[in-house]
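For this depiction, one protein chain was excluded, whereas all remaining protein chains were kept in their positions.
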Amino acid sequence: MTGTIFVIQLLNSLFYAAVLFLIAAGLSLIYGVMRIVNLAHGTLYALGAYVSAWVVGSIMGHAASGGSWALLASLLLLPAGAIAVAVVGAVMEPTLLRPLYRRPEEYHLLVTFGLLMILEDAIKLMFGGTPLSAGSIMDLMGSIPVGRLIYPAYNLFVIAIGLAAALGLWWFIYRTKFGVILRATAQDRRMAAALGLNVGRVYVQAFAIGCFMAGLGGAVVVPAQAAVLGMGVEALILAFVVVVIGGLGSLEGALVGALIVSLVRTAGIQFFPEIELAVLYLIAAAVLLVRPTGLFGRA
Amino acid sequence: MTTAAIVVGAATGPSASRLTVVALVILVVLAVLPYVIDPYQTVLLTYGLVMAIAALGFNLLLGYTGLLSFGHSAYFGTGAYTVAFIMRDLGVQSMELCILGGLLGTFVVSALFGFVCVRHTRIFFGILTLALSQVLWSLAFKFFWVTGGTDGIRVAYAKLTLFGGMINFAGPGSFQRFVFAYYYYVLALFALATLIMWIIVHSPFGKALQAIRDNETRASFIGISVRRYRWIAFVVSGVFTGLAGVLWVPLNGLTTPDILYWPFSGEIVFMSVLGGFRTFTGPIVGAIVFNYLKTYAVASTEYWQLLLGAVLVILVMLLPAGIVGTVARLAGKLSLAGKLIGWGK
Partner (left out) sequence: MSLLETVNLKKYFGETRAVDDVTLTIAEGEFVSLVGPNGAGKTSLCNVVSAYLRPDSGQVIFKGADVTRASVTERVKAGIARSFQLVNLFDDLTAFDNVALAIFSRQGKTRNMVALAHLDRAVTAEVDSVLAQFGLASKRSVLARGMAQGERKLLDVALAYALKPTLLFLDEPTSGVSTRDKGQIMDTIASVVRREGITAVVVEHDMDVVFKYSDRIVVMHQGAILAQGTPDAIRTNEQVATILLGASDAFARKD
């Protein structure tokens, strides 16, 4: 493999890692604060992708015309999916999840599994079976040369977003007042309530943010990769692998896990395509055996 | 204990006479049904009974040991694919040999997976079972030259023989004969599986599992090796579900990676919750009901998944005890109806 192709594969990994990070960070955040694993999280990612593609496609059309203005407008419209998903999350938590907090853990897994089924079909209902894409954005952004080949600038843009999101989340959780509240509630819910924090409000906000991340993942992926049915279920499994390796509830874990999974996947597709998926799942199983809390996780 | 002693014991234990009567009545009804319903309905019911065996096995882990597995598709699929392999590659035609092979294959897989999974509980256990079942799915998916990939492997009922070759399905009218004979074959195995599971959950071992479910700390403090018992329960559970996979594949005629994909595990969970996972009969009822529910949902709307998902959400929020659990509660603990439905708990 030549140097140029190596660089391109590396960039592809980073692109993929950025998307995975967004999804996994959302999953981890929700678990870290609320001890909830949302099985519909992947489907929310899919919803974000579909909504974004639809919004951009409806308003801007699908042709890559209009130059910089069109690009700017499209980019501003892109997060529509993330916002929509955040709203869904904000409605979901108080109505469907809060009543189950007193019940054994298994119940919220069951309810979110039911939600997964509902949302998968809701996507099909709203957007039909054909793939939706916002490829116009990718075309408008053009390509940059890498060695003797060219590479989509949009992918680099996404890598930048992933990085910005990681830094932004880190700053948000560790440097803002709300972040302190989040961490306090995560550590000890009763104590936080005793100190006067509105735990209910913290929960719905944390959940909405986590869902927003998933939706954002969908929003940024859809210019590069069309939204298709079933993408959510596939993404959930990969997100699980990421958080298992990185540690449920850990931000650094989500980042490192996303990088590892992405690199293994890219290398796998290149060198051992048949067992690429199997290898990933086996790594997850191995990590769970050897270090159950993941690389960076706490119990 | 000899079999006779067990049967006598089952027939003379608490509310045993009621139990035996109800069970026999149901069995008689089930035995008579193919004479009054059309072949399509018979096939449907056969599917229901097969899934009931799967759910019965699954619930040993959930209802009795307190472990929620999201990866039981692995054992169902192992059973199905093992049959497909030995029929295609070894030319086996005897259903009995297929069952043996399927049970062996499932035993190995569930022993291996179980060993890995029972080191954890709750959410991590669930994720681990899911990840491992996905390993199998991806193997079935990718190694298409062995497994047929998404096209799967065909299993022709015409090649099958029951009872060591006594019954075969060659020649004209074979499909009708197959539907009829296979129904009774499955029914007999269903009755046997139910009896065996009933004995297991009422045995000292079954009580030990419930102890582990209720309080694993105390269980170890009365001398029960929690991890080992969980592992054994896992294997038994997997083998039952594997048997269901074995019985399913001749009926379906085809096995594809879909039955290894984790949403199928979710369906098994759904069935048990629908029926009531804290009761013995709940998963059986839930599986049969779910089977009809899904069949009619799929037939009536393209968005059947939405329908079923809504049912599950409503179930969990409002009727967590499931069908059997709720009926038992409504009928009250003192009434006969309540005792009948709650039997075997």
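We call the chains A and B, going by the order they appear; numbering starts again at 1 in every chain.
Note that a residue touches a chain if its C-beta (ideal position, glycine included) is under 8 Å from a C-beta of that chain, and two chains touch if they have at least 3 such contacts.
Quick caveat, the model's predicted, so the values are computed rather than measured.
Considering the intact complex, the chain excluded from display touches B. Annotation: of B:S17, B:T150, B:S203 or B:S300, B:S203 touches the absent chain (contact as defined above).
One of B:D38, B:E96, B:D151 or B:D214 touches the chain omitted from the figure, and that residue is B:D214. In the full complex, the hidden chain is touched by subunit B at residues 1, 5-6, 9-10, 13-14, 199-200, 202-208, 210-211, 213-215, 217-225, 229, 236.
Just so it is clear, only the chains that are shown with their structure count from here on.
Centroids of subunit A and subunit B (each the mean of its C-alpha atoms) stand 35 Å apart. Those residues of subunit B that touch subunit A in the complex are listed here as 62, 68, 70, 116, 119-120, 122-124, 126-128, 130-132, 134-135, 138-139, 141-143, 262-263, 266, 269-270, 273, 302-306, 308-313, 315-317, 320. Residues 37, 96, 99-100, 103, 105-107, 109-111, 113-122, 124-125, 233, 237, 240-241, 244, 273-278, 281-282, 284-285, 288-289, 292 of subunit A touch subunit B in their complex.
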